[in-house]
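Only one protein chain is missing from this complex, and each of the others stays in its spot.
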Amino acid sequence: MKDIQNQPDFRRINIKKVGVKNISYPITVLDKEKKTQKTVATFNMYVNLPHQFKGTHMSRFIEILNRIHGEINLKNFHLILTEMKTRLQAEAAHVEIEFPYFLKKTNSKVSGTVEYQCKMHGSLRDTDDLVLNVQVPIYPPSAVQQEKGGLPKSLGHWGVATVNVRFRHFIWIEDLIRMVESVTCHDLFWPGQTADLSRNNLEVETLCDALGVKFKSSNDIKWFSLEVKNFSEGCNTFASMEWAQNQAEAHPSLV
Amino acid sequence: MKDIQNQPDFRRINIKKVGVKNISYPITVLDKEKKTQKTVATFNMYVNLPHQFKGTHMSRFIEILNRIHGEINLKNFHLILTEMKTRLQAEAAHVEIEFPYFLKKTNSKVSGTVEYQCKMHGSLRDTDDLVLNVQVPIYPPSAVQQEKGGLPKSLGHWGVATVNVRFRHFIWIEDLIRMVESVTCHDLFWPGQTADLSRNNLEVETLCDALGVKFKSSNDIKWFSLEVKNFSEGCNTFASMEWAQNQAEAHPSLV
Amino acid sequence: MKDIQNQPDFRRINIKKVGVKNISYPITVLDKEKKTQKTVATFNMYVNLPHQFKGTHMSRFIEILNRIHGEINLKNFHLILTEMKTRLQAEAAHVEIEFPYFLKKTNSKVSGTVEYQCKMHGSLRDTDDLVLNVQVPIYPPSAVQQEKGGLPKSLGHWGVATVNVRFRHFIWIEDLIRMVESVTCHDLFWPGQTADLSRNNLEVETLCDALGVKFKSSNDIKWFSLEVKNFSEGCNTFASMEWAQNQAEAHPSLV
Partner (left out) sequence: MKDIQNQPDFRRINIKKVGVKNISYPITVLDKEKKTQKTVATFNMYVNLPHQFKGTHMSRFIEILNRIHGEINLKNFHLILTEMKTRLQAEAAHVEIEFPYFLKKTNSKVSGTVEYQCKMHGSLRDTDDLVLNVQVPIYPPSAVQQEKGGLPKSLGHWGVATVNVRFRHFIWIEDLIRMVESVTCHDLFWPGQTADLSRNNLEVETLCDALGVKFKSSNDIKWFSLEVKNFSEGCNTFASMEWAQNQAEAHPSLV
């Protein structure tokens, strides 16, 4: 007898997805310091339907999106997903948004606003699932004391760390960025700042491992994947890893 | 004797430009209906300097930008340009910004928010100069009466009209968009809407000419250039033109 | 007792990946008519390693890549993957390449060369796995008989069909493109070509289903996924599906 329990993926093969993509929309996201922040997002919204289902009403996605007036928070994410699943009689509903998030920084390197690309992928099958993605650019610390009135000399763009997390307790985007930067801006990785360049031994693997240690130690995070990429001449090198607090979290409901 | 008057371009050859590029920044722009609209812009700021000038203080650009808190209007544009020219002892100052502008549309094709890419290039040599640029995507009107609840069938993305204007009197971005769409959405160009497709004879040249007629008739515009592009298989076809109300406007102060 | 069989994904969580990305490289691919075709590719090469593994020699990827001199075929793909897995002592090896493929077309719409974006993702865990991806742009047939010497009037860019296949028997890229275009260029979907536009009822779901029927009927294909996207004002609509000839094919060895 065929054991249907062992065929989870094959069942999912018989699913089709329909929806809308690349909807540009002004949004308001949560901001730890200023409470909210206005930015601009790109939305994808789609549902999983059985193969025999025909004639999805595409305009419903837009109607449902219009209802939250661009206010992005956990409650509204759940609201949209539930309504998509119900009104479109779907097995699962998905909302993906991508937006630049702005953080005011006043360190030795920059004065002003720095942009971080963020993504959220919310889905609802039986329960809600949310993956938050942040890209944190990595710049070596400036070597030279800045002159009066001048920008410090830049050593260029070293690379980028990309982090995906599923959280147990709510995490502010800026706290996630700061977790990454507490590692990528650390003296350990930029010995050139205080010593000579010949001791510089930063590598994608070392940095990826150090970020892994940092994220595993957080009680708020139940799953993460991360990638560290270095811009090198002729190619980019990268190292990536994935981690789950326990087995259950390693089987996300996303398809 | 050498007539220095006749060598305007050669003199400009001995100019260097310095500045900052690709600064991402949340901004507020003027909106005809809602008074203001929040969006996200990319800034370029630079000055023309004599070749012998050394050691521009790059951080001043950021300081000057921070002062207007992202409020984009004609007064603030002038303010930034004047301050850049003065503080950096420059011959000319330039600010370029690029941003998506959102317009609510509720026609037969879309319900909701439509994005238009806009650019502004402000410069100050002896007098201010401002060029406003808008990209207006062109979609054929949907041929089929939409079913209850369904999006109308889309005929795809025909192309894009790009317009640059210098105005005599202030023009709202939405009025500029509507000027373009009053031509590109006209029945004349989309006979398929009411008749059969075989009468469809839309061409980039015809559409470019029709837009030219429209823009020449406006009292608010003293100079414009425009391009109409059609997405065709294997290549895009395009037609473009430039027009100035009088000779003086044909010599913009931009370098 | 813990059933290790039921924990395939969790075991994979403890894997890290290291490698190189975005290597631009001139390549030679197989061409049905001309035997080979020169083009330019972007390579990603990476391996799955146990977490404790340190200090991957990134330059080995480049050395291995250089060895095949850009000659892309099934034999060389296997060669690279085997060498990557062996020399880097990896659990799995991956090569992804992305390139434009050129096809000469002389139909009513275009005379000349048309570009199709292609991707290959080859991987080796215990056995080889290869996924071939092709993007086929969809243009409505031109409605107007072309004048002597003129390009036919273009109705614009309707959308794009993206197909991923795992094949049982080798398939030429041009045959895959023709399979798609035999559906997307069919009269059924473009009644406007011979009749009036009001009968045009092309939808992403209808087209996706029709492509699904076509691909299921091929003996050469054991798995496929496909997506049909339509460029509409304000958003793109899409429908996608996935299919496997049998259950085993639904569990690819890719991570």
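Lettered A, B and C in written order, each chain numbered from 1.
Just so it is clear, contacts are C-beta pairs under 8 Å (C-beta built on N, C-alpha and C of every residue); 3 or more make two chains touch, one makes a residue touch a chain.
Since this is a predicted model, take the numbers as computed values, not measurements.
Visitor: Hey, which of A:83, A:203 or A:242 is the one touching the hidden chain?
Guide: A:203
Visitor: Among the options B:92, B:138 or B:239, which residue touches the chain absent from this view?
Guide: The single option touching the absent chain is B:239.
Visitor: Can you name the residues of subunit A that touch the chain not displayed here?
Guide: Residues 105, 109-110, 112-115, 137-140, 143-144, 151, 153-159, 192-193, 195-198, 200-203, 230-234, 237 of subunit A touch the chain absent from view.
Visitor: Could you pull out which residues of subunit C are in touch with the chain that's been left out?
Guide: Residues 23-26, 37-40, 55, 57-60, 62-63, 65-66, 100, 102, 110-113, 115, 146, 149-151 of subunit C touch the chain absent from view.
Visitor: By the contact criterion defined above, which parts of subunit B meet the unshown chain? Give residue numbers in ascending order.
Guide: Interface residues of subunit B facing the absent chain: 7, 9-10, 12-13, 15-23, 46, 51, 54-56, 58, 61-62, 204-205, 208, 229, 234-244, 247, 250-251.
Keep this in mind: only the chains that are shown with their structure count from here on.
Visitor: Over half of the interface residue numbers used by both subunit A and subunit C, so same, or under half, so different?
Guide: On the two sides of the subunit C and subunit A interface, the residue numbers are mostly the same, over half being shared.
Visitor: Going by average Cα coordinates, which chain is farthest removed from subunit C?
Guide: The chain farthest from subunit C, judged by C-alpha centres, is B.
Visitor: With centres defined as the mean C-alpha position, give me the subunit B-subunit C separation in Å.
Guide: 37
Visitor: Could you work out how far the Cα centre of subunit A sits from that of subunit B, in whole Å?
Guide: Distance between chain centres, rounded to whole Å: 32 Å.
Visitor: Using the average of all C-alpha atoms in each chain as its centre, how far is it in Å between subunit A and subunit C?
Guide: About 26 Å, centre to centre.
Visitor: Would you pick out the residues of subunit A that each touch at least 2 other chains?
Guide: As it turns out, subunit A has residues touching two or more other chains at 23, 55, 58, 62.
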